[in-house]
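What you see is part of a larger complex, with each chain still in position.
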Amino acid sequence: MMNILFHIPELSRVTPCLNNVRNYLKAVDTDADKFRIVFNGNAVNSLVDKTESADQWKDLAEKHNNIQLDVCSNSLRGMGLLPESLIRPISIVPSAILTLVTLQNEGWIYLRP
Amino acid sequence: MMNILFHIPELSRVTPCLNNVRNYLKAVDTDADKFRIVFNGNAVNSLVDKTESADQWKDLAEKHNNIQLDVCSNSLRGMGLLPESLIRPISIVPSAILTLVTLQNEGWIYLRP
């Protein structure tokens, strides 16, 4: 079992990351591994409810309960977004970087699409 | 001895990575370390035979047998490229992300130029 940490700090890297997670799941054909997808910077815009990529993340997270979406509250403030505007379920973290550091320290594997 | 994993998911990061590997080899002045260079997304276009950067990778991998080039078959399909169009030798992997996760789990050090 692997614990896999995706970091998306740029809006342009959201779709590549979606493809990465889908292809990985197809390649291993199991939900044994755990994923945390950590969004910060302008990438947080991709999680606004009813937008195309948000729908795709929501769909993916609903089908695979080993996928958790984390969004940085600093970045939300920076982008002028309210947590209520985002898809559910989502985990709002105080600092994306603190989350990424803490999880790596616990052995999670870091990827930056 | 170090095991070093470069991840190139963007075409614009191919030349920087070439420079990184060359400068590293110059700095250490030995071929004791191992390199895996993992291409996915649109970066796979840089490996098409006869193109400039492909020639440079081929040249580098021929001079240093501690360098392996890995290319994602999902990305090849996505870009409409056939494996036969690429430089040799190259390793085609089913999922770049699965390769990156597996190697990190075995202790390889991750870099994202």
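Note that the chains take the letters A and B in the order they are written out, and that residue 1 is the start of every chain.
Throughout what follows, contacts are C-beta pairs under 8 Å (C-beta built on N, C-alpha and C of every residue); 3 or more make two chains touch, one makes a residue touch a chain.
Since the model is a prediction, treat every value here as computed from it, not as a measurement.
**Q** Given 2 chains in view, how many copies does the entire assembly contain?
**A** 3
Here, only the chains that are shown with their structure count from here on.
**Q** Any idea what the CA-fit rotation angle from chain A to chain B is, to the nearest 5 degrees?
**A** Roughly 120 degrees of rotation.
**Q** Using mean C-alpha positions as chain centres, tell me how far chain A is from chain B in Å, no decimals.
**A** Centre separation, chain A to chain B: 26 Å.
**Q** Using the touch definition from the top, list the residues of chain A that touch chain B in their complex.
**A** 2, 4, 13, 16, 19-21, 23-24, 26-28, 33, 109-113
**Q** Under the touch definition given earlier, write down the residues of chain B that touch chain A in their complex.
**A** The touching residues are 7, 9, 40-41, 72, 74, 78, 94-98, 100-101, 104-105, 110, 112.
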